[in-house]
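The complex appears here without one of its protein chains, the remainder shown in place.
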Amino acid sequence: MLSFQLAWRSLWRNPKRTMITVAAVFLAVLLSTFMSSLQEGTYVKMIDNMVKFYSGYIQVHHPDYWASKSINDTYIPEDSVFKSIGSVGEIILAVPRLESFTLISSGEETRGCALIGIDPVLEDQLTGLSKWVEQGTYLVPGDKGVLLAVNLAKNLGVSTGDTLVLISQGYHGESASALMPVRGILKFPSPQLNGFGAYIDIAGAGEFFGAAGRVTSVALLVKDYHLVKTASRKLQIALGNNYSVKTWDEMQPELVSMIEGDRAGAVIMKGVLYMVVGFGILGTIIMMMAERRKEMGIMVAVGMQKYRLQGILFFESLLIGMLGVLVGTVISIPVIIMLVNNPVPLPESMAEAYESFGFEPMIFFSMIPRVFLNQAITVFGMTLLIAVYPLWGIWKMDAIRAIRS
Amino acid sequence: MIISISWRNIWRNKVRSLVIIAAITIGIFAGVFTWAFYRGMVNQRVQTAIATESSHIQIHAEKYRENPDQKFFIKNIDSIAAIILETEGVKAVSGRIMVNAMITSAETGAGVKINAIDPEMEKQVTNTHTKLTAGDYFAGDKKTPLLIGEKLAEKLSVKLRSRVVLTFQAMDGTLTTGLFRVGGIYKTANSMIDETNVFMKSSDAVKLIGISPDAGHELAVMLMDNDAERLNLVTGRLKAAFPGLDVAAWREIMPEVSIVEESMDLMMYVFMGVILAALIFGIINTMLMAVLERVKELGMLMAVGMNKSRVFRMIMLETVFLTFTGGVFGVGAGYLISLVFYHKGIDLSRWADAYEKLGYDTIVYPVIEFDIAWQVAIMVLVTGVLAAVYPAMKAIRLKPADSLRIDM
Partner (left out) sequence: MKVIEIRNLVKDYTDSAIQVRAVNQVDLIIEEGEFTAVVGPSGSGKTTLLNLLGGLDLPTGGEIFINNIRLNDLTATGLIDFRLYNIGFVFQAYNLIPVLTAGENVEFIMELQGKPRSERRKRSHELLESVGLADRIDSRPSKLSGGQQQRVAVARALASRPRFILADEPTANLDSVSAQNLLDIMEKLNHDEKITFIFSTHDVRVVRKARRVITLEDGRVVSDVRQV
């Protein structure tokens, strides 16, 4: 106990020197928290962007649907399905879809594309589809019209108001055909998407495919990316074996690979940062030792056992570590909160590119507890490790030489 | 002489100076190496994408890219290809006919893009022929062979020699079908590509689609190397040679890959910035000690006539020298080690899964380029100057009278 008190007092005998060492630790925490928050935020946002684009975080299918993508593998989402979905608190949005490959023609021109039956309101909440409407209007519930991707429209030579012939293979082999007016034209940021599909109201789709009330999938939005695994597990249990629950990473493995690659790199970068700040802390400790050589030599010469001195120094390092980590964490919290609420805008050239994909041109941060906790623990651990140096220094010290220095 | 004094002053306290120089060296080395590493990774992604997907330059009819419809075709594609081959820097050219179609098997159907090619020419431009998991790449004389992606084969539940039907709109507008047999199955890193692209011989396509044999939709151009300068040069030349056509380099064709490159650079700037922020503290600390130890000496200097701006400059130079020495060693080490691994490669097979799926080779070759070196050097310099300000200000605030006052 005495050693502890001595340690505390000796720290404050030279407040400036102590503050400098604490500052080194504090800086370490601040910078590593910043980087952690940045990495996590970017990662989550990227997934969010990709997922909101079409697939959602989770989808519920007929067990055979994902492999076959056939209109025959659809299901009626009875109340029990929605109840199960509702029972999982993490899910905040359920969006039904009924889609299949269809031939669309107008006059002489025919094109094949994906025809997607949607609930206009819910779909918009998930993917913001309405913002891509360039001509005409967005679908309303019960709408009998079609939203066409711009290139399809161009190729078919149609615009808002024109009539389209739709032909497809319906549920259980029934042939599906209909005449529908073009309600509006969609223009997406990326050219590949501009030819891929057409949207109609899901009730209309049910009628068309002879699959009234059926869906190919229900896409789900989860409150937070980190809740996806839990939510999907809970959901699968609630739904039992009659339905297949797929998460975004199962549906889009390329995305996962892309992100995994990033993760590995991020770990390396954090490692480098820790090394550098570790050196910074080590530097201040070395200098502190050098400054106090004389006084420590005197203490030992006068009769203090080396192990007592080591104890005091160890406690000093401990205290400095705790103080630095505490101050660092306390200060980084408001800073990170501010960054989370005010994402940093990207430089010009990148901003354009991002926007052309429909992504927000900003750098995002995250404030999940892990961001703060991990850094605090790591830096504290590092400080303790570095604390070994003074102990070794005292062990090696020759008191008389030290006094003369 | 101030330069000489500043430099020599650094070495007065060898231990202290070496500690901070070591820290800077390590930090900078790590930054430079990481940068080179990432650049190598991204470059590879780019090279892979160019080799499998877009090639260096693509040429289409003017409206085609905006609206990939078969009616926007290129005429005289063979003679154009010949001219392109003559252009300096071009290694190979391949012409393609592309049509959207529906493919059906016994089980089900899907929407695909037909790529009708001349296999010999195509081989020189893309590497799909090396990615076969079954069958062959249009070898032999089989009738109407089709090359499909593994993902598609799974979806359609077909295998080698299975029959599939392609339904599409011919050039004159009539709905046409063609019977094909699966002659080969390929698998690339990008399963989306595998799922939506099928390949056939252009001779077969010409017959079925009713397109003129010397027309096509796309010309893919492969250059001798990946030099950016060469790319610009050739793109410019081709644009000038074919003003009626849309000549686009890979960045325009694959903007998402281009973004990855730029994001990476941005990320590295931030990373270097964070490292330097961590180091600046140590530098300021070191220099402060250096100044405070020399209070009497600084007093003497100002007494004998060294004015404040000279003193400021002296401290500033000391800091910059200190920082820059670490920086030079750091960049040097980063350069060297990157070069070593550039030749040896770094094996990432432990994380193979993730990387393979993406088309990254599991061996990464860090790429160290001059622009990394000088940009880091500038950042280091700026850091040194910034770090110098506080200690230098402290130094000039000293009053010679005070610091020399006799201690009686």
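Should a chain be cited, it is by its letter among A and B, assigned in written order, with residues numbered from 1 in that chain.
We take it that a residue touches a chain if its C-beta (ideal position, glycine included) is under 8 Å from a C-beta of that chain, and two chains touch if they have at least 3 such contacts.
As the structure is a prediction and not an experimental result, all values here were calculated from the model.
**Q** Of the chains that are displayed, which are in contact with the missing one across the whole complex?
**A** Counted over the whole complex, the chain not pictured touches B.
**Q** Any idea which of B:Ala248, B:Leu266, B:Met300 or B:Val328 touches the chain not displayed?
**A** B:Met300
**Q** Can you name the residues of chain B that touch the chain not displayed here?
**A** Per the touch rule, chain B residues meeting the hidden chain are 1, 4-5, 8-9, 11-12, 296-297, 299-308, 310, 400-401, 404-406, 408.
To be clear about the criterion, only the chains that are shown with their structure count from here on.
**Q** CA centre of chain A versus CA centre of chain B: separation in Å?
**A** Centres of chain A and chain B (C-alpha means) sit 24 Å apart.
**Q** For a test of understanding, state which residues of chain A touch chain B in their complex under the given definition.
**A** For chain A paired with chain B, touching residues are 20, 23-24, 27-28, 31, 34-35, 38, 67-70, 101, 103, 108-114, 150-151, 154-155, 169, 190-191, 194-195, 253-254, 256-258, 260-261, 264-265, 268-269, 272-273, 275-277, 279-280, 282-284, 286-287, 290, 346-347, 349-350, 353-354, 356-357.
**Q** Can you tell me which positions in chain B touch chain A when the two form their complex?
**A** Interface residues on chain B, with respect to chain A: 15-16, 19-20, 22-23, 26-27, 30-31, 34, 37-38, 41, 65-69, 71, 100-102, 107-111, 154-155, 167, 169, 173, 175, 190-192, 255-256, 258-259, 262-263, 266, 270-271, 274-275, 277-279, 281-282, 285-286, 289, 348, 351, 353-358, 360.
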